[in-house]
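What follows is a structure written as structure tokens; I'll ask about it next.
For this depiction, one protein chain was excluded, whereas all remaining protein chains were kept in their positions.
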Amino acid sequence: MINLPIFPIVIPALAAIIMMFMPKRVVIQRAMALGALVLTLIVSLFLVHTVSIDGIQTLNLGDWMAPFGITLVSDMLSALLVTTSTLLTLFVVWFAVHYFFESYEGNYLYVAMLFLLVGVNGAFTTGDIFNLFVFFEVFLMSSYVLIVLGGRGVQLRESIKYLLVNIIASALFVMSVALLYSVTGTLNLADLAMKIPLIENQNVITAIGVMFIIVFGMKGALVPLHYWLPGAYVVAPTPILAMFGALLTKVGVYSIFRTYTLLFDGNGTFLQTFLMVLAVLTIFIGMTGAIAYNDVKLIIIYNIMIAVGVILYGISVNTQTSLEGSLYYLIHDMLIKAVLFMLVGMMIGITKSGLLRDMGGLITRFPMLGWTFFVAALSLAGIPPLSGFFGKLLIVSGGMDEGELFAPILVLLSSLFVLFSVMKIFMYGFWGEAKREYDGPLAPFAKRLVIPVFLLLAVSVAYGFGAEWIHPYITQAIEPLVSPEIYIDAVLKE
Amino acid sequence: MEVFISIIIGVLTMCAVYLVLSRSLLRIIIGTALFSHAAHLLVLTTAGLKTGDAPVLVHGVTDYTDPLPQALVLTAIVISFGVTAFFLVLAYRTYQELNTDNMEEMKGTETYD
Partner (left out) sequence: MKRKSKPVNDVILQTAAIIIFFIIVIFSIDLFFAGHYSPGGGFIGGLMTSSALVLLLLAFDSQTLKTVLPIDYRLMTATGLLIALGTSLHSIFWGRPFLTHAYDKFHLPLLGEQTLHTAIAFDLGVYLVVIGVTMTIIQTIGESE
């Protein structure tokens, strides 16, 4: 099966296209979306299995040789991320089936969600930097559609800002690609990794590296570029917010992961320091936001930034241990953020308010919701043996090994702030007396809605308990990043 | 030729920045379109401009224009065409919904309505 890497991209695309023919047949759409996602999940698990046995899988589209044509590369890193994103899209769609009204679902909702997954999976799989841009645009287009669905005034207002930021980021992306092409004459990641060290003037590469970090940082909400994130995300409906929070920022992080380790790690310490400073600032601003707000959605949104900062810190340290930690934490964070966003969305749907001061006593009526949230909160904060712990442990020990002290301590401190911010939601939201009769639109459906969330949380808990079993996969994913020769050989074989 | 085009790219970017920073939504959209144009021109220019050479059409050509940037630029143009069109529709809908195209009036911090 030489075509294996393309299937996680093509299956959702094909399902979405067929669904476009019957936008108003909501029941068929739900079934098709869920079916396609289950199929994609099976294929991507098979892909992980194949990669773990046979090594990196590559596919030269249209039979054009590797550095010239479009290459798809499924190494363990991309296979694992593809599997994770498919898994959580499956649960989010399941959640959305119960969450939305039919009139809302009839507006190409599932089509856009599947195309989002197409873009995300494509971005994880692609082996050249221009197609990274193309897949970025695919999922951005879907995200534009998803964020304006519903068409409330506030939503439209924030969508404009979201769109504007992303259009400018895309133009910068094209510019960075142009500069990279002018210097190296190639856009294939493996070929670039080979040619960049040979360039005499490494300062040019550093400048291009900074541009790429700006571009990906805009998507991933790195600190000076994070200003769009809270406003744009807070207006999106819950399932869509769950997908955005779990997937979109993480694609930016993945892109930094890939390009930084593969292309830009060989030239001096400037980029490393640059990335490290940005990561630390991101953690810091994220912490401030997470404890400052009284709005449950905003608290979790600022927690995204903490996670991004922690992962990027691991990347900037750039050793086997810290990168393993980053990848482990990245996958953990994708799962747990989706869980948390769906949970706070349910809280808002039940109480008809996003503010903590209007909530309270939810646990007496919705015990399942409360305890799911409790476990998810502990997991986010990184209480062992839940999944957040091992990633942070590896990142911190990786940083310590390199003789750093300040940043690892900040990472540990951030856990405390994370714990504080989510426990604040738990205590004010679930404990105490009910302030009034909760009659929000979601109240009657809470039992059904909590099932997919609970199952996704179960996956995340299993991910934490099975850390020992998953570790070989993570190690295999990081190997090509630490020694790019493995990646280069796999892509440019012969 | 490259220098001349580089200056044009600079001017385009300058106009784009000016327009994006203005208050009217329509000007902002035109600004983003100009910014994309600048990026596309940059792709063509950085790959080296050659006048008088054709792309590869037959076997055995030794002197030809690099076809890859043209392919890249076409893709980028298609994408920016789609995004700009979407942006226009969004701006129009927003104008209908909020009765303003002034970004100053679109600041707002309230998140639920």
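Note that the chains are named A and B in the order they appear, and that numbering of residues resets to 1 at the start of each chain.
In this text, a residue touches a chain if its C-beta (ideal position, glycine included) is under 8 Å from a C-beta of that chain, and two chains touch if they have at least 3 such contacts.
Since we're looking at a predicted model, the values are computed, not measured.
A.B. asks: In the complete assembly, which of A:D63, A:E200 or A:E437 touches the absent chain?
C.D. replies: Residue touching the absent chain, from the options given: A:D63.
A.B. asks: Footprint of the hidden chain on chain B, which residues?
C.D. replies: Within chain B, the residues touching the omitted chain are 57, 74, 78, 82, 85-86, 88-89, 92, 96.
A.B. asks: Touching the hidden chain in the full complex, which residues of chain A are there? Just list them.
C.D. replies: The list for chain A reads 2-3, 6, 10, 13-14, 17-18, 20-21, 23, 59-63, 70.
By definition in this document, only the chains that are shown with their structure count from here on.
A.B. asks: Quick one: chain A and chain B, Cα centre-to-centre, how many Å?
C.D. replies: Here chain A and chain B have centroids separated by 27 Å.
A.B. asks: Would you pull the chain A residues touching chain B in the complex into a rising list?
C.D. replies: 130, 133-134, 137, 140-141, 144, 148, 151-154, 156-157, 159-160, 163-164, 167-168, 170-172, 174-175, 177-179, 181-182, 187, 231, 234-235, 295, 297-298, 353-354
A.B. asks: Quick one: in the complex, what on chain B touches chain A?
C.D. replies: Touching chain A from chain B are residues 20, 25, 28, 32, 35-36, 38-40, 42-43, 45-48, 68-69, 72, 75-76, 79-80, 82-84, 86-87, 90-91, 93-94, 97-98, 106, 108, 110-113.
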